[in-house]
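Every protein chain of the complex appears in place save one, which is left out.
Letters are used for the chains, namely A, B and C, taken in the order the chains are written, and counting of residues starts over at 1 for each.
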Amino acid sequence: MIPRYSRPEMVAIWSPETKFKIWYEIEAHACDAQAAIGVIPKANAEAVWKAKDVEFNVARIDEIEAVTKHDVIAFLTHLAEHIGADDARFVHQGMTSSDVLDTTLNVQLVRAADILLSGMDRVLAALKTRAFEHKDTVRIGRSHGIHAEPTTMGLTFARFYAEMARGKARLEAARAEIATGAISGAVGTFANIDPSVEEHVCKMLGLTPEPISTQVIPRDRHAMFFATLGVIASSIENVAIEIRHMQRTEVLEAEEFFSAGQKGSSAMPHKRNPVLTENLTGLARLVRMAVIPAMENVALWHERDISHSSVERAIGPDTTITLDFALNRLAGVIEKLVIYPDNMLANMNKFKGLVMSQRVLLALTQAGVSREDSYRLVQRNAMKVWEQGKDFREELLADAEVTAALSPEEINEKFDLGYHTKHVDTIFKRVFG
Amino acid sequence: MIPRYSRPEMVAIWSPETKFKIWYEIEAHACDAQAAIGVIPKANAEAVWKAKDVEFNVARIDEIEAVTKHDVIAFLTHLAEHIGADDARFVHQGMTSSDVLDTTLNVQLVRAADILLSGMDRVLAALKTRAFEHKDTVRIGRSHGIHAEPTTMGLTFARFYAEMARGKARLEAARAEIATGAISGAVGTFANIDPSVEEHVCKMLGLTPEPISTQVIPRDRHAMFFATLGVIASSIENVAIEIRHMQRTEVLEAEEFFSAGQKGSSAMPHKRNPVLTENLTGLARLVRMAVIPAMENVALWHERDISHSSVERAIGPDTTITLDFALNRLAGVIEKLVIYPDNMLANMNKFKGLVMSQRVLLALTQAGVSREDSYRLVQRNAMKVWEQGKDFREELLADAEVTAALSPEEINEKFDLGYHTKHVDTIFKRVFG
Amino acid sequence: MIPRYSRPEMVAIWSPETKFKIWYEIEAHACDAQAAIGVIPKANAEAVWKAKDVEFNVARIDEIEAVTKHDVIAFLTHLAEHIGADDARFVHQGMTSSDVLDTTLNVQLVRAADILLSGMDRVLAALKTRAFEHKDTVRIGRSHGIHAEPTTMGLTFARFYAEMARGKARLEAARAEIATGAISGAVGTFANIDPSVEEHVCKMLGLTPEPISTQVIPRDRHAMFFATLGVIASSIENVAIEIRHMQRTEVLEAEEFFSAGQKGSSAMPHKRNPVLTENLTGLARLVRMAVIPAMENVALWHERDISHSSVERAIGPDTTITLDFALNRLAGVIEKLVIYPDNMLANMNKFKGLVMSQRVLLALTQAGVSREDSYRLVQRNAMKVWEQGKDFREELLADAEVTAALSPEEINEKFDLGYHTKHVDTIFKRVFG
Partner (left out) sequence: MIPRYSRPEMVAIWSPETKFKIWYEIEAHACDAQAAIGVIPKANAEAVWKAKDVEFNVARIDEIEAVTKHDVIAFLTHLAEHIGADDARFVHQGMTSSDVLDTTLNVQLVRAADILLSGMDRVLAALKTRAFEHKDTVRIGRSHGIHAEPTTMGLTFARFYAEMARGKARLEAARAEIATGAISGAVGTFANIDPSVEEHVCKMLGLTPEPISTQVIPRDRHAMFFATLGVIASSIENVAIEIRHMQRTEVLEAEEFFSAGQKGSSAMPHKRNPVLTENLTGLARLVRMAVIPAMENVALWHERDISHSSVERAIGPDTTITLDFALNRLAGVIEKLVIYPDNMLANMNKFKGLVMSQRVLLALTQAGVSREDSYRLVQRNAMKVWEQGKDFREELLADAEVTAALSPEEINEKFDLGYHTKHVDTIFKRVFG
């Protein structure tokens, strides 16, 4: 976790304090369930809740762990210091450490998913606002980095919206998949603990009981979770690359917001760097790098080995924190992106109407000119534009062979931008409903 | 694609013949839709269907492409050779190559997904059969490769079933996501083609219209598709590793099926190698390696660049073919897996009851013996087993300090396997319903 | 392997014919060595060379393998068909299949490396030629895609040269690492074969004996090999991205070569797409995707498992073929790249001298103007350029407060491009010697 690329809310999910709080809740709910079926005395179960508002002392737990060499035992020992050894006696009965650890990890991932989902909502809201704002702001569409045909800035925002909305739906699915808990004891047979305990604990924590666990919750769930984050990060990169392209000096169709006082901006007004989106490009790589290790974690030996654990200690916090930061940075960039419609028009007209050459070609053939002749006519006028900087429309209007096939009105119509934007509303309806 | 790791049905999806067939269908359906809205004459549209049963000549198309340097144009030229230049005139009107290529890729991926889903069904059926067959076949559960507590072979199959069933649900979701088509023209504005054409073509091909395309269908869909295959491959690896462990000489709880005549098997009966599951381990790596490139493909420049294309030419066929082969190989392995319940029991009893030491420890404390004393009692008897090969239960029964706390019946009960299997039915119900 | 992204010479290395030829050579050399130490009769060893010029019949070997289910045995059987069963009797004695397979793989990788090295030489030669050709072709250097300070096109080529030269040195190291062979028998103890056989075979094949093998050659060597290819591919991507940027419509400082007759180029002269470098971007992803599987192959179980094999069957040919194709495609692109020095100048002057603002700022402070005042002076003139399209130098020369600190000569000097190119020769000397 890199402090400068993190937000407190997500960081808090991965703090030792949060972790111990979840451990405590799992243990306390388990005691309730054990009491309900008569395995432990009701009074003892109730007593565990005395620690309900305790902020557990991480340093003290670490101190105990230094002796016991076991984190869960250290926590239970510390818990006993709060509720008394006698009442603590029944805590954790029939459970195995993994019951606590794996259920806790999933609680954390679910909470992380919720924060990510609200980050995605912020991105979606920004994209939608900007899409409608620039629904009709014409700019040139580019394939291969080369001018193709006109489109609108709103369509660009709209497609990012659609992509991010898909990402959100995927994350909701991944969240549902990871929202399971397991209190099934050693090797997952429930030999030492009744399935009703698992049901109760899961219910209280907003989880579903893992249908079949083997001491650990199966890691395909986590692999899917991190793979989903990787796809979302790639979509962030997609938006970032677009903005970086728009901001490059020769294009300058948009700029990341630059505050008035920001150093260097006015002495070198051309030198406003898209550092936020460049940063997002890098952050996307960081999120993606968790995907393969998460998949390598799936194949554990027999009922469990602990090779997955160190991986998750790293990618659990790092990946969710990075993606959370990236989503919010992206939202900020979009919300405040400075857009230059005039430059968009200027860019589109860089080759004076040449981007319409294909429409003219088509019109000529439809007017009955042979394919070869049509091509020749377009070509000879296009080359005047390309080589001598002439205006394409004017050249066509002055070319007798062209005007023999097409009327001036027909020629002019080929340069009407409305032709290209006529279905923008249709598309917006598809995307935004 | 490696012939030895491929099955004909999946390979066929990626053949040039199949590809051209899909191209043809897209073009023909598009003509129908164009005719319906009066853009092209109905007669011409109908005429395109004359080629309905044509097996396109790949060599001829390649020949034309060598001249035109453009695959879609080469195909259209060849199509004209079948239906006549006059009727061919209106084919592809208003469309761009990507409309055909991207829609075709998704048709192929959807078909590939269907084959993969039926492969998963075969794996699921095999796992279910073997799970019920060995529901009560006791074997030792292992954590960290070390004996822990008893479980059953049926539970092992059941957890693989549950995992594979999750994989299937994920693939169904990924299939739905990839089942889109786009006939939206250059840069996706529908400037040159009416959205109703896209709707019709998609409907006829079993696809949904891509809500917003930019000449290309957005690649986050494909990234999600390949990521999902990567998770499924990891689950295959999970099963493969389990079987490889079970077959190792010292464990020998199961063996891949070995036909009677297979060379070397009876002169060296110990030397039956789990080569199929080792192979599956490698194939899983091959499937997974497509995940990151598929994610790197998401961020295309502006409305499209073609960097994704070479990647997809490789991973499209290779990954689906490999996974299809792997699923079917896995199904075969499971269907015919030779299981040795006697060896399972022998392994479990390797340390003569020692795996029950924890239950005894718990029983002693519950009987009122202090934690320290309980530990000491278990330890001194355990060490006799470990160091002198004694039987744990017998030693306990002969230890006066133990029998002072626990009756012989109570001690014997700790060695009852039924204790560990009592919830197998519960778990099966959760998994299989 | 995708035919359109492959070159015959590299493909040939991976053909069954080549493979069997290497197998044969290994076996024949091994027989010589066995005869030299008296293990097999000299006459029989010599007789094996009767097949020296045989083109082995792949179909026949496949036919035999269909029966024997073992590739090496099938080959040996076929070999006996050529040299007679009696002389064939001693072939392969004391060896294990892996001795042949692993040594062969390394021979193939070494040959592949040699082809790749000559591909890199072609790239290096092209880069060097273009570097000297454009040593003094000034263009704007860009950081963050934003104009920074002038540099030259030659420096761009020179840095790619330096990077590719590093790649070559790395590949030479990787080639040396992979150039080992092993003829050490089952589990690598030489129990059944004398180490002198390995020495002889390796010597004849241009390999070094693997110091310690375990039936297989350790896979860290292969991991390093594929990792090295991954870095080289990333360097190819680096060049490709530069060219794609240079070709985008608004920049147009260079274009991939476009043959006169190429369809569409003159009717739409603006629409020349950098499809080769976009393709290289994708190919780089394909080469890189082999890196992680190759690393996952390192940890085999005990003396060997065969999980690595399927991975190598795919990445061995696919990765070397793809990289070979990419290197040669890149060389062609560089050799024929069309460069537009005029556009470079036009781009640099887009903001009429503004890129020199930092030099002016520095000059003012060095002339004794306070940092704040210097900044204010530069800023007010810069803004006239930025907002009103004025010329920066002219504005400065007309600003009395500026000319009070700097003479016209001093101001003009700040716009001298020679200032930026004065160390080009120094750098070229470092790079090219």
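FYI, contacts are C-beta pairs under 8 Å (C-beta built on N, C-alpha and C of every residue); 3 or more make two chains touch, one makes a residue touch a chain.
Since we're looking at a predicted model, the values are computed, not measured.
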{"item": "Per the touch definition above, residue among C:His78, C:Arg288, C:Arg329 or C:Lys384 touching the missing chain", "value": "C:Arg288"}
{"item": "Listed residues B:Ile315, B:Val378, B:Leu396 or B:Val424, member touching the removed chain", "value": "B:Val378"}
{"item": "Residue of A:Thr129, A:Ser309 or A:Thr365 touching the missing chain in the full complex", "value": "A:Ser309"}
{"item": "Touching the absent chain when the full complex is considered, from B:Gln247, B:Asn297, B:Ser310 or B:Thr421", "value": "B:Gln247"}
{"item": "Footprint left on chain A by the chain that the document does not show", "value": "2, 4-5, 68-70, 244, 262-263, 273, 275, 278-279, 281-283, 285-286, 288-290, 292-293, 296-297, 301, 305-311, 313-314, 318, 322"}
{"item": "Touching residues on chain B - with respect to the absent chain", "value": "140, 142-148, 244-245, 247-251, 266-275, 278, 292, 296, 347, 350-351, 354-355, 357-358, 361, 375, 378-379, 382-383, 385-386"}
{"item": "Positions on chain C where the hidden chain makes contact", "value": "141-145, 148-151, 155, 158-159, 162-163, 166-167, 170, 173, 177, 186-192, 195, 209, 211-215, 218, 220-221, 223-224, 227-228, 230-231, 233-235, 237-238, 240-242, 245, 284, 288, 291-292, 295-296, 298-306, 358, 362, 419-424, 426-427, 430-431"}
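In the analysis below, only the chains that are shown with their structure count from here on.
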{"item": "Turn needed to bring chain B onto chain C - CA fit, degrees, nearest 5", "value": "180"}
{"item": "Pair of chains joined by the greatest number of C-beta pairs in contact", "value": "A-B"}
{"item": "Mean-CA-position distance for chain C and chain A (Å)", "value": "33"}
{"item": "Multi-partner residues of chain C (at least 2 other chains)", "value": "244, 273, 275, 278, 292, 296"}
